[in-house]
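One structure coming up, written as C-alpha cells, with questions to follow.
Just one protein chain is left out here, and the rest sit where they should.
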Amino acid sequence: MSEAGKQHPRYMLVFGGLAVLTAIEVTAAFMGFPRSVTILILLGLAVWKALLVALYFMHLKFEPRALAVLAAAPLLPAAIMIVVILMDYV
Amino acid sequence: MDWSLPINASTQGVLIDNLFWIIFWMTAAAFVLVEGGVIWFLWRYRSREGHTATYTHGNTKAEIVWTAVPAVAMIALGIYSGAVWTDIRSPDSFPEDALTISVVAKQFEWNITYPGADRVLGNDDDFRIRNRFEFPMGEPVIVRLESEDVIHSFFIPELRVKQDAVPGMTIPIWFEATQAGEFQIACAELCGLGHYRMRARVVVHDQESFDSWYRDQSGAVQTAAN
Amino acid sequence: MTSHAATMEGGRSPERGLGVPTQKLGMWIFLASEIMFFTGLIGSYIILRFGASNSWAAPGETLNVTVTAVNTFFLICSSVTMVKAFAAIEDGNQKMLKVWLLATAIIGAAFVGIQAYEYTELIHHGFLPSSGLYGSTFYSMTGFHGFHVTVGVICMLWVTLKAFRGGYTQEDHHGVEVIGLYWHFVDLVWIILFTIVYLI
Partner (left out) sequence: MATITAEPTGIAMVEEEHPLPFIRKYIFATDHKIIGIQFLFTCLFFLLIGGLLAVMLRYQLGYPGQAMPGGDLLPETMAPGGIVLPEFYNSLVTMHGTFMVFFAIMPLLVGVYANYLIPLQIGTHDMAFPRLNMWSYWLFFVSGLVMLYSFAVEGGASASGWTQYAPLSAMPEASGVSTGQQLWIISIAIFGFSSLLGSVNYITTVINMRAPGMTWFRLPLATWSLFITAILGLLAIPVLTAALIMLLFDQTIGTTFFLPQTGGQPLLWQHLFWFFGHPEVYILILPAMGFVSDIIANGSRKPIFGYHSMVFAMVAIAFLGFIVWGHHMFQSGMNPALGMSFMVSTLIIAVPSAIKVFNWMGTMWRGNIQFTTPMLFAVGFVMLFAIGGLSGIFMASTPVDIFIHDTYFIVAHIHYVLFGGSLFAIFAAIYYWFPKMFGRMINETMGKIHFALTFIFFNLVFFPMHGLGMGGMMRRIYDPSQYEHMAGMQDTNTLVSIAAFALYGSGLLFLVMFFWSLFRGKKAPANPWNATTLEWQVPSPPLHGNWKEIPEVYHGPYEYSHPDMEKDWLSQNERPDVASPARHGSSTGH
C-alpha cells in the first residue's frame, strides 16, 4: 500500500509550527491579558496544534473521509458529556 | 395486598397520582395492543396444513402510523409532566415565607431543626429534635435537606415526597400536607448497613395543635437558654 | 487460499471495507475509546474547577511551567522523529527507520524521566495527590498520560527491536504506522493537558 519514492507531507514545517505555537502559548499565558481572553487564546492555539498533529502526523488529511469521520465521532458524546454535566453546576 | 398507591396526604400528591393514572391508562392501552396482538397472531397464523406465509418486506404506511402515534403520545406526556414538575420543583414554585425546617441526615438518623419562635433558622432559639418531624397541615413547609456523611434519601410515601440528601449540598424541597396524621420518614437511598432501619416519625398536626406543640418546644429552648 | 490471505492481511478491496488496512483501522477505533477515557478524566477536571467554583492556584504558582514547557517540546520532537521513521520505511530506508525509531523511544523515555523528576519536586514541596482537588486532578490526568507514554515507549522498543531484525519492509510496515498513530495521539493529548493544566 505504499508506492516507492512517495511524496511525504512537509513534516519539518509542521514541527516548526508546533514549536512556535507552543512558544506563543507559554508567553501568552503570562502576558496578563484578561483571564477570559487568555483562556480563549490558549484554547485556540491548543486546538490548532492538535489539528496539526491529527491532520499531518496522523495523516487524517490523506485518509479516506470515512476514517476521518470515524476518528472525530467520539468528540460528539465527549462534548455532550462535559457540557451537560457543566450545566448541572452553573 | 391492595394494588394501589398509599393514601395521599399532600397537594403535590394529587398531581403525581393523577399523572400516574394517566400513564397507567396510556401504557395499559399499549399493553393490551401488544400482548393481545401477539397472542392473536400466534393463534391466527400458527403453522398448519395448507397455511403459508405471505411474502412481504413491510409496509411504510403502517410503520409511519406506529411511529407517529407513540411520538405524539410521548410529546404530549412530556409537556404535561413538565408542567407538573415545574409546579413541584422549579425554584420559583417555592412559596414565600413558608415555615422553613432544616433536616440533616446522617448514618442512620434524621435530625430536624426548627427555626424557633422567630421562625428564622440559624440563631440560638432554634431547637433540634432527633428522628421526629412535626409540622402543620394546610400550610406549605420548606425542608432544607443536608447530609453529614453519605447520600440518604428523604422519603415520605403518604406525602409523595422524595429527595436525596447529598453531603456538601443543601437541597430545598417544599410540600403541603392536606390531612393530619402520623407517618414515617423512610431512607430511600442505600447508605450503609443501617439503611433498612433509618426511619423517623412524622406527625402532621392541624394548625392549633401544631401551634401549641411548637410553643412548648420553643419555650423549652428559652428556659434552657436562661 | 488467496481470498483467505486477503481476509487475514486485512488489505480489503475498497468497495467493501473502508479501504483502510485492518490494523490501522483497529488502532483508530482503539483511539476513539481512548478519547472517551481522557474525556472522563479531563472532563471531571473541567467540571470540578470551572463548574463547581473551587479556589485554584494561578498557573505557575504551584507547577514549574518552564520545565514542563521543555518537556512538551521533547514530546513534540518525539512525534517528528516518529513520522520520520514512518517516512523512512515508506521509502524502504531501513537504516533511517532504525535511527528514527530509536530516537523516538529515547526522547519518549526522557519525557517520562523529566515528569518523574517534576513529581518528586512537587511532592518535595508538599503538593500531593491528597492536596485537595488540584492535587487530585493534576496527578490523575498527568499520571495517566505518563502511563500512556510509558506503555508507548515499551511498545516502541518492541517495534524498534523488530525493525533491527528487519521485520518491516517498504510493502508491509503496518507495525510502524500503527504505533505511530498511538504515539501521536498521546502527544495530542499532552498538547491539550499542557494548555489546560499548566497554562490556564
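General observations
So that you can tell them apart, the chains are marked A, B and C in the order they are listed, and the count of residues begins at 1 in each.
Throughout what follows, contacts are C-beta pairs under 8 Å (C-beta built on N, C-alpha and C of every residue); 3 or more make two chains touch, one makes a residue touch a chain.
Note that the structure is a prediction, hence the values are computed from the model and not measured.
Of the chains on view, those touched by the hidden chain across the whole complex are A, B, C. Touching the omitted chain from subunit B are residues 1-6, 12, 15-16, 19-20, 23-24, 26-27, 30-31, 34-35, 37-38, 41-42, 45-47, 51-60, 62-63, 66-67, 70-71, 74-75, 77-78, 81-82, 84-86, 88-91, 107, 149-151, 153, 155, 157-158, 160-164, 166-169, 171, 183-184, 186-197, 199.
Taking the complete complex into account, residues 74, 77, 80-81, 84-85, 87-89 of subunit A touch the chain not shown. Annotation for subunit C: contacts to the undisplayed chain at residues 1, 3-5, 7-10, 12, 16-18, 20, 22-23, 25-27, 29-30, 32-34, 36-41, 44, 47-48, 52, 54, 128-130, 132-133, 135-137, 139-140, 144, 151-152, 155, 158-159, 174-175, 178-179, 182.
As a convention for this text, only the chains that are shown with their structure count from here on.
A straight line joining the Cα centres of subunit B and subunit C is 49 Å long. Contacts with at least two other chains are made by no residue of subunit C.
Shared contact sites, meaning residues of subunit B that touch two or more other chains, are absent.
Note for the complex: subunit A touches subunit C at residues 1-2, 4-6, 8, 11-12, 14-15, 18-19, 22, 25-26, 29-30, 38-39, 42-43, 45-46, 49-50, 53-54, 56-58, 63-64, 66-67, 70-71, 73-75, 77-78, 81-82, 85-86, 88-90.
Residues 11, 18-21, 25, 28-29, 31-33, 35-36, 39, 43, 46-47, 50-53, 59-60, 65, 69, 72-73, 76-77, 79-80, 82-84, 87, 90-92, 170-171, 173, 180-181, 184-185, 187-188, 191-192, 194-196, 199-200 of subunit C are the ones that touch subunit A when the two sit in their complex.
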